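With one protein chain withheld, the remaining protein chains of the complex are depicted in position.
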Amino acid sequence: MKIGILLKEGPYNHQASDSAYKFAEAAIKKGHTVDAVFLYNDGVSNVTKLMDPPQDDRNIAARWDALHKQHGVEILACIAASKRRGISDEVLIEGASITGLGTLTDIAIRNDRLITFGD
Amino acid sequence: MKIGILLKEGPYNHQASDSAYKFAEAAIKKGHTVDAVFLYNDGVSNVTKLMDPPQDDRNIAARWDALHKQHGVEILACIAASKRRGISDEVLIEGASITGLGTLTDIAIRNDRLITFGD
Amino acid sequence: MLHTINKSPFASDSLETCRRFLQPGDSVLFIEDGVYAVQAGNKFASLIETIQKNNSVLALHPDLGARGITVVADGVRVVDYEGFVELVEEHQVNSWL
Amino acid sequence: MLHTINKSPFASDSLETCRRFLQPGDSVLFIEDGVYAVQAGNKFASLIETIQKNNSVLALHPDLGARGITVVADGVRVVDYEGFVELVEEHQVNSWL
Amino acid sequence: MGNIDVGENINIKKIMHVMRHAPHGTIYTYEGLEMILIMAAYEQDLSVAFIGDGVYALKKDQNTAAIGIKGFAKTFMALDGYDVEKLYVDQLSLEERGLTEDDLLVKVEVLGSGEIGKLMNEQDVVIHH
Partner (left out) sequence: MGNIDVGENINIKKIMHVMRHAPHGTIYTYEGLEMILIMAAYEQDLSVAFIGDGVYALKKDQNTAAIGIKGFAKTFMALDGYDVEKLYVDQLSLEERGLTEDDLLVKVEVLGSGEIGKLMNEQDVVIHH
């Protein structure tokens, strides 16, 4: 099955990021394709490489980066939402890209499921 | 009267930033001193200079910058909260600084009021 | 003490919770989405009336206007940001988030 | 359809609102702070019982454990992330935010 | 587009946007509307449901000048021009808030929660804002 994920909250402040990640991980483990994680609203803040949490805590941006590199999951931040919140190519992790809402529509169309995590 | 402000949410996603700014503006207009705006939780995202909203919209970071420059209001982001969210000196507006929670304690002690805006 | 409430009473428990902690003479100021609590004729009308027996109830005009609320419940005082600052001059603040 | 609810029913209207839109046969999965709804013996016990007449009710084990919830209301099925994925295989998803 | 025969158009998806938040206190309604406007260009079977505080998004007389935030209520009036015509409002949500159809900026279908629930159930994708 092909699955798209929509993530609407930023890292750490809400559990949404963690839930989305755990879900993606479990879906991949069960043999599904996680096509893309689309970041909207404050969700765009998930992919700044300046994130620097305490050493004994998870690094949420690095985790998305690894998910892209290991499993080909596209990590996409909405451009309009990113601009409002100061997320630009300058600070983006390697595994993520900035794109428009048309891409989200494509994701909604081409996947069997679109599941949302947020607040 | 000396007033401190604690702001706990990021720009645009919640009205808290706008309310805090409007309140600060009104307090200054009435002759009060707004000593500092301390940014906590997602509030630290208020002061990235990469913020680039649509031209017909307010630029929240630029507005805090101007408040500092015109009225000497200290704009302070908590360091631990900033690190989690990828806010560092690299992206900080000129008028803001990153500091510790001890500074918030000082603000709470030295001001007549501490008022919180958040979600 | 000045209590501010910024969440819709329909979506959040802020109002219902805050009211239990009010002391006689405290003021309650509704701001942001909190102002929906004082729209005339909604299901919180009697709660607002009860609160007014011991507390003054206020709402921020810019937030009412932004939400198209033109009529507020009886007895609710409408203030602008200047009035908000005056309330803060008079009281310590307790922002219910 | 699979409905997910991620907010505490004490703080938010998500559960009360979602339940009005449930169709017979839909499943409801509580995740994140939503899992407090199914803690045995709280004030939502009878609502959860009512929902179970026409819908299966599930809760995510990792979220229950994180919150120290060791006993859930009768009839609530506890699943891990693998079970969550299985539910998504079976249903389209409606995440109540 | 009018009626679409799903049998011949397997790529047409039924997508419902659910407005659940009051406007202005958070950005969800506004960015939700931006999403709907973009999706409207893709000729899918779109609908929008206003539930709970989401009904406030359609309230007449909103004037955001004094809070310094861009207003967008009138953009809902433009949805029709983008062929987004299925706007459903939950009746109980209106009633609890002391509102009637006359308080709303645009023409909508006011439905019971059972009816909206049935429509939700038929969707391929549901996105809450």
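So that you can tell them apart, the chains are marked A, B, C, D and E in the order they are listed, and the count of residues begins at 1 in each.
The rule is simple: contacts are C-beta pairs under 8 Å (C-beta built on N, C-alpha and C of every residue); 3 or more make two chains touch, one makes a residue touch a chain.
Just so you know, these numbers come straight off a predicted model, no measurement behind them.
S.K.: Kindly name the visible chains that come into contact with the excluded chain.
M.R.: Result for the missing chain's touching partners among shown chains: A, B, C, D.
S.K.: Kindly state which of the options B:19, B:41 or B:59 is in contact with the chain not pictured.
M.R.: B:41
S.K.: Identify the residues of subunit A touching the omitted chain, counting contacts across the whole complex.
M.R.: 12-15, 18-19, 21-22, 56-58, 119
S.K.: Can you list, in ascending order, the subunit D residues touching the missing chain?
M.R.: Within subunit D, the residues that touch the unshown chain are 6-8, 10-11, 32-33, 36, 39-43, 61-63, 65-68, 70, 80.
S.K.: State which residues belonging to subunit C touch the missing partner chain.
M.R.: Residues 1, 13, 17, 20-23, 26, 92-97 of subunit C touch the chain absent from view.
By our rule, only the chains that are shown with their structure count from here on.
S.K.: Figure out the least number of contact steps between subunit A and subunit E, where 1 means they touch directly.
M.R.: The distance in steps between these two chains is 1.
S.K.: Which chain's mean C-alpha position is the greatest distance from subunit D's?
M.R.: B
S.K.: Please tell me whether the contact surfaces of subunit A and subunit B are same or different in residue numbering, using the over-half criterion.
M.R.: Answer same: the two copies use largely identical residue numbers here.
S.K.: Approximately how many whole Å separate the CA-defined centres of subunit B and subunit D?
M.R.: Those two chain centres are 38 Å apart.
S.K.: Distance from the CA centroid of subunit B to that of subunit E, rounded to the nearest Å?
M.R.: So the centre of subunit B lies 34 Å away from the centre of subunit E.
S.K.: Give the residues of subunit A touching no fewer than two other chains, as numbers and ranges.
M.R.: Residue numbers touching two or more other chains: 8, 41, 80, 114, 116, 118.
S.K.: Of all the residues in subunit D, which ones touch at least 2 other chains?
M.R.: Each of 13, 92-93, 95, 97 in subunit D touches at least two other chains.
S.K.: Pairs of chains that touch, anyone?
M.R.: A-B, A-D, A-E, B-C, B-E, C-D, C-E, D-E
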